[in-house]
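Rather than the whole complex, this shows some of its chains in their spots.
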Amino acid sequence: MTGNGFGEIFRVTTFGESHGPAIGCIVEGVPAQIPLDVSEIQTALDRRRPGQSDFTTQRKESDKVQILSGVFNGRTTGTPIGLLILNEDHHSADYAQIADKFRPGHADLPYFLKYGNRDYRGGGRASARETAMRVAAGVLAQKVLNRFIKTPFDITAGLIQVGKEKIETWDNAEINKNPLFCPDPLAVPRFEKVIRNARENKDSVGAVIEIRACGFPAGLGEPVYDRLDADLAKALMSINAVKGVEIGDGFDVTGLTGTQNADEFFADPTAPNGIGFKSNHAGGILGGLSTGQPIIARIAVKPTPSVASELQTVTAEKENTTVCTVGRHDPCVGIRAVPVAEAMTACVLADHLLRLRAQYA
Amino acid sequence: MTGNGFGEIFRVTTFGESHGPAIGCIVEGVPAQIPLDVSEIQTALDRRRPGQSDFTTQRKESDKVQILSGVFNGRTTGTPIGLLILNEDHHSADYAQIADKFRPGHADLPYFLKYGNRDYRGGGRASARETAMRVAAGVLAQKVLNRFIKTPFDITAGLIQVGKEKIETWDNAEINKNPLFCPDPLAVPRFEKVIRNARENKDSVGAVIEIRACGFPAGLGEPVYDRLDADLAKALMSINAVKGVEIGDGFDVTGLTGTQNADEFFADPTAPNGIGFKSNHAGGILGGLSTGQPIIARIAVKPTPSVASELQTVTAEKENTTVCTVGRHDPCVGIRAVPVAEAMTACVLADHLLRLRAQYA
């Protein structure tokens, strides 16, 4: 219960701080007999890894993952899968100057108020480094989905807004062709300009990510509290720096009337259940259950609070001072949050698929 | 685990369909020795009850609640509190005509696809009637908060947008003076006009609700998955018709830079921990923990899917037809969702206060 795990049947529990000896996780609920090679997890981690373009932090994290249990002779055994990444790139000295100051927009202050101490080296447990384990778990979630869904399915996240710039088109195939995970090639230079501009101003910039999960069966989700949308909202809001979650039309739904927002049905022998939808304002979820339509979610990611500009703050002794973060930080944390959002969505869907199977397989 | 409860220590489990014999809930985690009278719960239920203005459904629900356990001689005993409301106003006949049709925007279709049958009378389990138990539970959550927080605190929700009309001011004292729970008296006639207009057009309209929780201690929330914002997101997204949740600046954060979004600190001997904040873009939550600032959340509520206009749909036999809901429905479900949002916020805060106490009381 104590906050370091999520999921019920497909369950992930993580540990580790950004500048401690290691981060790791235990993944439960993966069925036995699924082929698994460590390289599959490594590939996903490499996608999230920093230092791959000049739009993300230049911190070097090798993120080399080891599988410590749950796999024997190349297949899962049904027992918990232990994953470990040793931390390597400790520029803890970078943080010495902030050891006694609370960085605005960071977890520093509430951690200090709650726990009475804090690991000031790079955010400790609150660091986005923890999200590496989410990406690793996402690979196993995809394995679970693959094991049981026999028709094509796909979970894809993309960066759809940076600052006030937005995409105009969405093409899955474009997402891995640019370092921003942007589905619209024409938006890439506009996004890049906003990010470069922010960094030149010793500042940072916010972003919006959209997640599209297609090909999933109807009935995922458990009314009335573990609704699929509710569990997605929790999983996505638990990602560092996320301040908003929308399903389908989200906040825009306010501007629609009931008739405009209705996703009308029609008989369609080619559709999964013989029923077609004229639109998808609902984002594939009604009454907390998936409908079989694409599941659509969006998250707002705040600008990195670590900026090279001077900000007003106080010390632990309550004296006014200023702080200026000179470490190596992402000017737009929204970029590296894309694979994390994808992974969290996969974890939620895998968990609910197993939950559905318990009674309705 | 099966979806009908929420909370860990302060835990609510509900049952009941809109047109079955009764709805009810079990509330666990309320400490012993707290004075409790059934009238306190009744008062809160009456506030959510339909039929109180011409802006909500004219369905008569007496919503008379009984306490079945957990209270002895006017005080809680520490054992689970059982609450029951018998259903009375069964116009099930209204629903006969839709028994074989799936209403667009409703849970009808995914329930049918998942469970193979459905209680077509008014939504069954998916009906907003279930939210009466959330409001009842919210009263007990407030009791828990009162028991342990010795300084003034307050949880208030208000309707801040209907269709495209928005409030311009927020005054807690205004909220209970109008049937819309609107904190801006000047916005009330504008909101009323939009709602009346929608109903005249046999249509409905969406809304935005803001929740403000003030006076709460720092440190509520459990990193990294049971963050306070993550648990609020789940709790609020689990309310019927909600399609989006924001904390603090929410999606607007995208348009801010890191320096603009920073809530800078300054020494303030009058502030709870001696530390003042220059702004509250974060909505009172950093790193998943409350900071001591007001906790601010907003939710988007979709227009009622039940409209008196004709919509395209199919029957269970996959034949094209139309459906037109002639029952008594809210033209703006956002109104009655206000006390529900307040209650869900209280439940999340009560649960996290108890969780905090386990280790840090």
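Letters A and B mark the chains in the order given here, with residues in each chain numbered from 1 onward.
What we mean here is this: a residue touches a chain if its C-beta (ideal position, glycine included) is under 8 Å from a C-beta of that chain, and two chains touch if they have at least 3 such contacts.
If you're wondering where the values come from, they're calculated on a predicted model, not measured in any experiment.
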Whole-assembly copy number, given 2 chains displayed: 4
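The rule is simple: only the chains that are shown with their structure count from here on.
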Averaged-CA centre spacing for the pair chain B and chain A, given as whole angstrom: 26
Residues of chain A that touch chain B when the two form their complex: 1-6, 8, 14, 102, 104-107, 109-111, 113-115, 125-126, 130, 161-164, 198, 201, 203-208, 218-219, 221-227, 229-238, 243-251, 253-267, 269, 273-275, 278, 282-283, 286-292, 300-307, 309, 311-314, 318-320, 355-356, 360
